[in-house]
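One structure is given below, represented as structure tokens, and several questions about it will come after.
The other protein chains are all here in position, but one chain of the complex has been omitted.
Each chain gets a letter, A and B, in the order it is written, and its residues are counted from 1.
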Amino acid sequence: MKLTTKLLAASAIVSATTVGATELEVTHWWTSGGEAAAVAELAKAFDASGDKWIDGAIAGSGGTARPIMISRITGGDPMGATQFNHGQQALELVEAGLMLDLTDVAEANNWKDVIFPSSLLDACTIDGRIYCAPVNIHSPEWLWLSNKVYEDLGLPVPTNWNEFVASADAVRAAGKVPLALGNQPWQSNLAFGAMQVAVAGLDNWKAVNMDKNMDVAAGAEYAAVFKAAADARALAVGSNVQDWNQATNLVITDQAAGQIMGDWAQGEFQVAGEVAGTDYTCLPGLGLNAYLSTGGDAFYFPKLDDADKEAAQKRLAALLVAPETQVAFNLKKGSLPIRGDVDLSAANDCMKKGLELLAAGNVMPSGDMLWTPDTQKQVEDLMVEFWMTDLAPEVAHERWVDIISNN
Amino acid sequence: MSTKPMGARMLRNLNAKIAALPMIATAIVVFLGGTIWSVVYSFTGSKLLPKFKFVGLQQYERLWGNSRWVISIENLFWYGFFALVFTISIGFLLAVLLDQKIRFESAFRTILLYPFALSFIVTGLVWQWLLNPELGIQGIVRGMGWESFTFDPLYTPELVLVGLLMAGLWQSTGFVMCIMLAGLRGIDEDIWKASRVDGIAKWKTYLFVVIPMMRPVFITTLVIVASGIIKLYDLVVAMTSGGPGNASQVPAMYVYDYMFQAQNLGQGLAASTMMLLSVLIVLIPWAYLEFGGKKHG
Partner (left out) sequence: MADATTNLLDGPSGPKPRRKFSRRNIMLYGILAMVCIYYVVPLWVMVMTSLKGMPEIRMGNIFAPPVEVTFQPWVKAWAEACTGLNCDGLSRGFWNSVQIMVPSVIISIAIASVNGYALVNWKFKGSEVFFTILIFGSFIPYQIMLYPIVILLREMGIYGTLWGLVLVHSIFGMPILTLLFRNYFTSVPEELFKAARVDGAGFWGIYFRIMLPMSLPIFVVAIILQVTGIWNDFLFGVVFTKPDLYPMTVQLNNIVNSVQGVKEYNVNMAATMLTGLVPLFVYFVSGKLFVRGIAAGAVKG
């Protein structure tokens, strides 16, 4: 099998350059160092299979890229495939009949059984049909720490959020920023999301986010979350950066002690040549409640009036989920694969922690699956105001309950 | 167009009407049509795609109950006020200075004008960098020994509009200066002779004779500058992304974010309708001034 794949791949490289290759334009917003390296794996695999990947990267996060993608799809000039976070982002595009039905690909490749956790495939399923190919799992609930900052201070590296907060004064006294936080709105939102499950615990989290129990949302457990977030924002004063990876870079260069960021931050540490465990430490669930939400990226395929292209789209969909691609892609990206049956022995410490949690079933659905983009945006607006001003936690709590109860 | 269905009337100026078709089509289909479309759908509960599901004034109620929107409006008001006052007054003063028969006029003019060739994205990037607390002006002054010096507008909510103004003025004052300079050059030399003969102070001549004569210049400038201010978006995105917090949010960002990121078209369109309404409030007096009085030849 392996040999034939190699042979196929070798001959495909030749044929890819010939006229017969079907070109597919793929749009995405993966442009940071680790992300670009990961997407190169996808392109390489697709080109090797005899087609041609036309890269349509749009830099500046999903917020910049999605309007462009949506405009092009609704404008009648769609790309061959496009990244979205799976969940409700592309729901209406599917309902409007603009997206290609992938159910036959899914059945042929047995996605129902291999994709794990199954919530990923559920998020792609609308009215029993499958419209997207998930490629990775991303969880935002991680705390990244610079070991060197603590070594220099002669302190042990914190093992959870509470220790991190306790050590913050010492970090501050050494002229470093305890918590790196980029200025872009979604990062404040992410930090709050991570603290939700870490501080309030899984049951309360589920009650609010899945059962939409507003009494719990307004209750004492969540008041504690806002209290903790208020502490955290005091620690973030002084990290004057915009992009998430600039904030990560503060941790890499030991100018900041820690950052709350998704597992994609790992790619940046890797590109910088840092080693998990010795140079940096990662704490899933902020070291308190190690549950990961299983959001992530998926590819959607707009309908094209071209049988050749449609066939190529389906080939790409199958390829994205295939084990080899999954391994190659996720190792580079630092994200978790969407299937439990692949061998990731090459994974580093942090990824292994994530894999273990995944295998143990310590997972929960992501915000993209549970809330409409509208509600999420309003929460984001609130969070950015909360993190960047001195809005009282009680007031923020009240307004937050107000937003989510009107979802 | 013509309300009287008389063939002769319609045929009069036929070539002109045909030639003006692109303009008529743009005015009616794009600007008027687009506006009506926006207003109509602002009363619906459209999410990602426009759907005609009437929800009354709900979008507007939510809009005005939203603190981010209110902050955006306040920011645009203050930014717009100061940007208008400063670009026009500084632009005029610079034009007056350049009009003093100085040497190297074209060099000065080029220096003042070049930022206008750069996009707001570029402007935003450069100024973001100059105002970076570690690397930029603050860092340099501190490095020179003045340790307590603090000038950090982009990360201070109260001052962030100052940072935006610094960049915005840098980009566009030169252009206004050019228009003003052109206006000054259009003033008849005899005016100056007369005022000198009468012994009127120069500043008085500028204030009471020249400026009133330049009324059309000021109106054109006002239209161009004001239309730029309402559209303020790129500069903010490039410099602050609306931050710190929501301190530098502007209405165009709210519209865009809610239309596409939040996938709440109705909400975004309600916000854009409010923006269009404010444009009308500004424009109706202008249209009255322009067409209400004497007709042009």
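Everything below uses one rule, namely that contacts are C-beta pairs under 8 Å (C-beta built on N, C-alpha and C of every residue); 3 or more make two chains touch, one makes a residue touch a chain.
Predicted model, so just to flag it, every value in this text is computed and none were measured.
Student: What are the shown chains in contact with the chain that isn't displayed?
Tutor: A, B
Student: Can you work out which residue in B:55, B:165, B:211 or B:276 touches the chain that's missing from view?
Tutor: B:276
Student: Of B:159, B:209 or B:230, which one is in contact with the hidden chain?
Tutor: B:230
Student: List the subunit B residues touching the unshown chain?
Tutor: Answer for subunit B: residues 1-3, 12-13, 15-17, 19-20, 22-24, 26-35, 37-38, 50, 94, 96-102, 105-106, 108-122, 125-127, 129-130, 135-136, 140, 143, 170, 174, 178-179, 181-189, 192, 196, 202, 214, 216-217, 219-221, 223-224, 226-227, 230-231, 233-234, 251-252, 255-256, 259, 265, 272, 275-276, 279-280, 282-283, 286-287, 290-291, 296-297 touch the chain left out.
Student: Which parts of subunit A are in contact with the chain that was left out?
Tutor: Counting only subunit A, the missing chain is touched by 25, 27-28, 30-33, 36, 39-40, 43, 53-60, 64, 67-68, 71-72, 74-77, 79, 243, 245-246, 249, 252, 268, 271-272.
The criterion applied here is as follows: only the chains that are shown with their structure count from here on.
Student: Which residues of subunit B touch subunit A once you look at their complex with the stated criterion?
Tutor: Against subunit A, the touching part of subunit B is residues 47-49, 66-68, 128, 132-134, 152, 154-155, 157, 240-247, 256-264, 267.
Student: What part of subunit A is in contact with subunit B in the complex they form?
Tutor: 63, 66-67, 70, 74, 88-89, 91-93, 96, 183-185, 240, 242, 372-374, 376-378, 381, 384-385, 387-389
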